[in-house]
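Every protein chain of the complex appears in place save one, which is left out.
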Amino acid sequence: MSEIALELRGLTVDILTDGGVLHAVRGVSLTARRGETLCVVGESGCGKSLTTLAVMGLLPEGARRGAECMELAGENLLTASPSRLRALRGDRMAMIFQDPMTCLNPSLTIGDQMTETFLHHRKGRARAALDRAVALLERVGIAGAAGRLGQYPHQLSGGLRQRVVIAMALMCEPDVLLADEPTTALDATVQLGILQLLAALQREMHMALVLVTHDLGIVARIADRVAVMYAGEVVEEGEVRAVFDAPRHPYTRGLMNCIPQPGITAPGTRLGTIPGLVPYLVGDVAGCAFRGRCPHAMPACASPVPVREDAGHAWRCLL
Amino acid sequence: MSGAQAVRRARWRGNVGLIIAALVLGIIVLMAVAAPLIAPYDPYEQILDDRMLPPAFVDAERASPTHLLGTDNLGRDYLSRLIYGARISLLIGFFTMLVSGVIGTVLGVAAGFFGGRTDMVVSFLVTTRLSLPVVMVALAVVAVLGGSLQVVVLVLGLLLWDRFAVVMRSATMQVRGRDYVTAARAIGCSVPRILWSEVLPNVVSGLVVIASYEMAQAILLEAALSFLGLGVQPPLPSWGLMVSEAKEFMLFEPWMIMLPGAAICVLVLAINLLGDGIRDLTAPEGRR
Partner (left out) sequence: MAVPLVSAPLLELRDVERTYRVGAGLFAKKRVLTAVAGVSLQLARGEVLGLVGESGCGKSTLARIILGLEAPSAGEVLLDGRPIGSIGRLERGRLVQPIFQDPYSSLNPRRQIAAIVGLPLDVHGIGTAGERRDAVSEMLALVGLSPHHAASFPAQLSGGQRQRVAIARALVLRPALVVCDEPTSALDVSVQSQILNLLMDLRERLGLAYLFISHNLAVVHMLAARVAAMYLGRVVEQGEAQQVLTAPRHPYTAALLASVLTPDASLGLPDMRLGTVFPNPLAMPPGCSFHPRCPLAFERCSVERPVLREVEGDGLAACHLAPEAGAATGKEEPLP
């Protein structure tokens, strides 16, 4: 097994609201290895985006983070000084977001933005930075890369912008790339191109890719390992084939039943559903957060639920 | 102190300004409404024996016990004139805000909703209006038509609508693109109905702040006009006129000019704080 690039244990994120403390992330543990793609999948409100922001140290005002362990290639992120964190961000760990337009500064050229990271972290010469930028733009499939350096973000289409954002993130060859719903805003054909690119880059640079998404299709095709999140916790985790072939947690099973599969779901049949709504996580939450919607709920589910494990496939359920 | 408490504390700090402003404004409005009941004298009554009496806190010896804030150069009770002056300021402020608000809202919503030529025409009108020197135009018109409450309200109302128009235009443009407006059109709603029931309720929140700002502006402008002699005419107890009449005595009896000046300040400050407070109350909700 390759070395661990990012180790996360017991992450909690609390958000202060008028009505009390919102426990958005409750004890999440993840391990991302070099050369491996870990997908964090869940629906809105499960805390998956906050998890990646917490790792990067980019939580919004009013959010408090706590963790037992948060290590980047062995270096402890919890005790690192703010200046050390700034040095790590962009250099050893990078993040790309859903909307490329908000990642890119509309008043700076592509070239300026891409070389900014490199020059800041590597203190290299401008020539070296530009060469690397051109090389990366070509690698991400942008034709006429040298000419693009002088262009502004609004002159590019959504798919091209996302490629530029990816190239920017890779300028310093990070150990970990965190991607928060990078293709949600893109068309299907464009999405596929971006995913192919991410997969290829990950192989070449032997980095760890942590991809956050709500799309189980993406997870199935691109991930090596998957972590399913619900209401701030990881409810199931394991190798992607194991989890998809035999999902153990009722939420994972429910999710898979909801998706129409062409060729399998006969036209005109009804899809599976998960009744109810996601619980509001303010105040103390005891026991399994899914029990209100679970077809197999038992009285014992109200107490803290143990994590079961079977050959690397873990799930948080009594069943 | 926990985080939730910190959030609540911050909210309160913003609200204190609102509460104080609302209280002050409330007092002034009550004062204006109840003027005949609380003013000790008729503001127009000239008691020539008692001219230029200072208020008690300035010169206790010369002060008169019945004239709490002294008298002016024509023997009129200052306190009564201040109280009645509130009426003038509030009336002018309020009605100017109403006139300019209606003009600006109609133009802004029309420009934002219909776009195209309508937008071009309204934008042109706004640009023209912005290039006019407001005070000079007001002076010129009043000089021609004579200074009276109605003329001042009309002139200022016809000059101060631009901010309303611009804000309403952008707010309407945002709302026009929303799906619920499209749904209303698909249902078969007529355009007036869409404007009244779908667009207007969703753009008025911006109005409150602009309205308070323009009201304060109108009061200040009226004071300026009256000060220059081309606003409300004497013997009306307008605060601006009182400042103007007191300027010749400024060095010897400074209280005469400071009292109406302070009154204008307090009223404008209260109105602005009220507008800010209301915006702070409604904006966070909008952000969520």
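The chains carry the letters A and B, assigned in the order they are written, with residues numbered from 1 in each.
The rule is simple: a contact is a pair of C-beta atoms (placed from the backbone, for glycine too) under 8 Å apart; a residue touches a chain by one contact, two chains touch by 3 or more.
Computed from a prediction, not measured in an experiment: that's the story for all the values here.
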Residue among A:V40, A:A169, A:L216 or A:M229 touching the omitted chain: A:L216
Touch criterion as defined above, residue of A:M101, A:M256, A:A297 or A:L318 at the omitted chain: A:M256
Chain A residues touching the omitted chain (full complex): 43-44, 141-143, 157, 159-160, 163, 187-193, 195-196, 199, 214-222, 240-241, 243-245, 254-263, 265, 267-274, 277
Chain B residues that touch the omitted chain in the full complex: 120, 178-180, 182-190, 193, 197-198, 201-202
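We adopt the following convention: only the chains that are shown with their structure count from here on.
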Length of the line joining the C-alpha centres of chain A and chain B, rounded to whole Å: 53
